[in-house]
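Encoded as structure tokens, the structure appears first; notes follow it.
Missing here: one protein chain of the complex. Every other protein chain is in place.
So that you can tell them apart, the chains are marked A and B in the order they are listed, and the count of residues begins at 1 in each.
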Amino acid sequence: MGVGKRLLVVAACILAAPAAPGAFAQDGGNVSSKSQSCLMCHKRATPNIVASWSRSRMAQVTPAEALKKPEPQRRISVDKAPEGMAESVVGCAECHTMKPDSHGDSFAHQGFEVHTVVSPQDCAACHPVEQQQFAQNIMHEAYGNLQDNAVYADLVKAANGPLSFAGRKLSQKAPDARTNADSCLFCHGTRLEVEEMASRDTDFGPMEFPVISGWPNQGVGRINPDGSKGSCSACHSRHQFAIEMARKPYTCGQCHKGPDVPAYKVYKVSKHSNIVDSLAQSGDWDFSAVPWTVGEDFTAPTCATCHVSKVASPDGRIRAERTHRMNDRLGWRIFGLIYAHAHPKSPDTAKIENKNGLPLPTALDGTPASEYLISGKEREERIGAMKAVCGSCHSGSWVDGHFERFAHTIETTNNQTRVATEIMQEAWKQGAASAADSLFNEALERRWVEQWLFYGNSVRFASAMMGADYGVFANGRWEESKNPHAMLEGLLQKLKAAEK
Amino acid sequence: MGVGKRLLVVAACILAAPAAPGAFAQDGGNVSSKSQSCLMCHKRATPNIVASWSRSRMAQVTPAEALKKPEPQRRISVDKAPEGMAESVVGCAECHTMKPDSHGDSFAHQGFEVHTVVSPQDCAACHPVEQQQFAQNIMHEAYGNLQDNAVYADLVKAANGPLSFAGRKLSQKAPDARTNADSCLFCHGTRLEVEEMASRDTDFGPMEFPVISGWPNQGVGRINPDGSKGSCSACHSRHQFAIEMARKPYTCGQCHKGPDVPAYKVYKVSKHSNIVDSLAQSGDWDFSAVPWTVGEDFTAPTCATCHVSKVASPDGRIRAERTHRMNDRLGWRIFGLIYAHAHPKSPDTAKIENKNGLPLPTALDGTPASEYLISGKEREERIGAMKAVCGSCHSGSWVDGHFERFAHTIETTNNQTRVATEIMQEAWKQGAASAADSLFNEALERRWVEQWLFYGNSVRFASAMMGADYGVFANGRWEESKNPHAMLEGLLQKLKAAEK
Partner (left out) sequence: MGVGKRLLVVAACILAAPAAPGAFAQDGGNVSSKSQSCLMCHKRATPNIVASWSRSRMAQVTPAEALKKPEPQRRISVDKAPEGMAESVVGCAECHTMKPDSHGDSFAHQGFEVHTVVSPQDCAACHPVEQQQFAQNIMHEAYGNLQDNAVYADLVKAANGPLSFAGRKLSQKAPDARTNADSCLFCHGTRLEVEEMASRDTDFGPMEFPVISGWPNQGVGRINPDGSKGSCSACHSRHQFAIEMARKPYTCGQCHKGPDVPAYKVYKVSKHSNIVDSLAQSGDWDFSAVPWTVGEDFTAPTCATCHVSKVASPDGRIRAERTHRMNDRLGWRIFGLIYAHAHPKSPDTAKIENKNGLPLPTALDGTPASEYLISGKEREERIGAMKAVCGSCHSGSWVDGHFERFAHTIETTNNQTRVATEIMQEAWKQGAASAADSLFNEALERRWVEQWLFYGNSVRFASAMMGADYGVFANGRWEESKNPHAMLEGLLQKLKAAEK
């Protein structure tokens, strides 16, 4: 579009959008002229995107100002602002027109080359350290870890595939991309690809926009049109990007709530959460301070406190460094696949191979695929880093007692998984189920999946975060003990029926 | 009671109730003399009813003042105040003594004809538009839609009926009214009927009050003693009637939380809810403003935003009109009965008849009872109305991508329901279950019910509101695929046992 046509549309915007009562303070201030062009129409077209952004720190502080803050208060991790971006606040154009050539979804829009999908690579212009840490986070690989692992892909199929029934038999096809996008990949991230350009009616007449398959999505491991992975807005919700939001447990709860990974639910019955829920609204907690000072800004932890945030003591000492590789303070991976195990060395878990030749971190008998997993030494170091956070509020004997009990629970839950697996193996051996087609598609196999994916995990999360209900009756030890009995009963019936 | 006796009781109140420390501002102000009489004793007898009311807008603004507000700020939908009610705030007597003759539960109380149950017909004195809209809402018919539909009544029986066991057989009687009132009708609404007058001890001596069967209840489709239907206090909790309460998701969560209709739970894992939970307490959100301006009053939606409220842009344009016919922005009815389908034309769904002759909006094979359902054109119009709300915060490509994916999920969940139904039909055909007595009472039939009532619904709600957990493991696609396998296994065992 030529400048002439562009001016025409901008003029239409001016005519269409009278001075809004809620006009935000940044109008015409430190907002770049490019972003002002965006705002002119988008205040009308998508008013809350503008409003949310105008409440953000990025709309209020220029990179140059941000760089004046000394460590450890600094929130930006470059030494100097990106070329040409120092003196304007970070607005629409700064992100959505950054490096247009690298973005497969860039398109001509009102005279600019705009891309819909802002990627971690864009955010890294000012926050490279965070992006690099996140690239080491297992979530960064969440797409491939699920889709490129034949075992997990088969589990996805068992959940999502369309069924059909004929001749007293059920069969299941592979799920299509939209179904996966609406389920597993909602959190894991979709693959975004521009399919075509299409015309769309807008407040300002028809315009051309890209149609992107897999869109919308904000999954942590999203494959972006610029080839990068992840989505910062998974946790730092657009367009306010409030650090207080990422620090509140609701953010983690978006993806860590189901029976497979009930971290949020477990947290909510913990004393930690009780204190947060009861006292954080009292007005003297600050969820935005950097660093985050225990005893001053808050008196009980959220998910971020223990796993991500830069936590300081009131005397200014840093108790824990900020990390976006979120298992830096985690020794064990308690999400059992199929047993709990030491964390994988690499975030890319699809390349792990256990002794059975399967891409799983543990074998069916529980043997860890040790060469792919962190050493006992590193495991203890990570637990030590976590204990430093615990120590803000708990004595050493408390903390050690907790971690010893937790380690014991990892052992005992792995035992219950082993027993269920032995029943399953007996079923496979006796022909009462078939492992040949899939490990997960039959009724008995599905019960077995729940043993480790629901019950083992629930008990371990409960132990890790002291959320007792999930350790007993809420998908906890009660189910963990009941399920093998139900599995065995099912197996015996099948064997008896086959006998005759 | 004569005036003399009435004065005597009022005198007793005065003696009994010393000036309360928390006496509210309205005492003696614009409160009508009738309501002042009520307050005199009820400040002592039921102090929190008085206190809650005194915090309400109705206790602070007279209808005459309310009428001075221009549209779209106005909260009252008459052109002039009801006769004689303009200059007093709306107090006890205004509602509880309105049109006494029309209320079957009116009784003589301290010289007034008082009715216990304030009905939508009473509220319509000032809010007729809202009442008329609600009368078109499917909730308005929630009592009859359940009780007068033989299929659903049978499902109620299967859940609520008292069991007995004899001769290795279970039988189940129809549930009694109190059990239904304590379960389904708690939300659907009970039928309120005056049984008798009974004397009751009070702070001021014995008095006569009506005994009302089905009371207490605040269900949305309640049958009131004045013949009207519904209960405004289902959402507008007595006696503060705060609009902010109706706009917060907790209100909807009262009835939309169970596995059959997990709307609230799905919402709580959505990014929308995350933003609300993280930021709404920050002090700059306003849940009471009329109209409700996106970007100024709030930056993320609650249930009401999308389904009910009058939503404005910061430039004053109305993005969505207020509606108490709450499916005005809903194309699909995703609550599967037994399949998801286009919304019924009439709120009275008991008269629908599918091609099998059953009062269901879809046949067992999925064919919709189209003549009772809205057309494709109206469905698209309603979806368009919803998209106008989405457009406050999301681009067109986001919104369209979302709705396409959602439509696809409606199809795929209907497929999984169809497969489970085919297994069920095979069971009925082979005599492994009997449809003759009931569709819902046997073990296998109950599993089938969960296929569409729990799992299909959960997946669709998750898709509609982007609450991923419920799309996969939290009663989602995992269960949706597992359940037919369990059903089939049960069927095959029965058939095998019968063979021999």
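We take it that contacts are C-beta pairs under 8 Å (C-beta built on N, C-alpha and C of every residue); 3 or more make two chains touch, one makes a residue touch a chain.
Just so it is clear, the model here is predicted, and its values are computed rather than measured.
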item: Chain not shown: contacting residue from A:129, A:151, A:177 or A:393; value: A:393
item: Residue among B:60, B:183, B:346 or B:370 that touches the chain left out of view; value: B:183
item: Residue touching the undisplayed chain, where the options are A:171, A:274, A:367 or A:434; value: A:274
item: Absent-chain interface as seen on chain A, which is shown; value: 268-271, 273-275, 277-279, 281-282, 284, 293-296, 299, 313-316, 391-398, 400-402, 404-406, 408-409, 412, 415-416, 419, 422-423, 426, 459, 462-463, 466, 468-474, 476-478, 481-482, 484-486, 488-489, 491-493, 496, 500
item: Footprint left on chain B by the chain that the document does not show; value: 17-18, 20-23, 43-52, 55, 116, 158-165, 168, 170, 172, 176, 178-179, 181-184, 186-187, 200, 202, 209-212, 215-216, 218, 237, 240, 242, 244-245, 248, 250-251, 253-255, 257-260, 281, 441-443, 446, 453-454, 490, 493, 497, 500
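FYI, only the chains that are shown with their structure count from here on.
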item: Gap in Å, rounded to a whole number, between the CA centres of chain B and chain A; value: 34
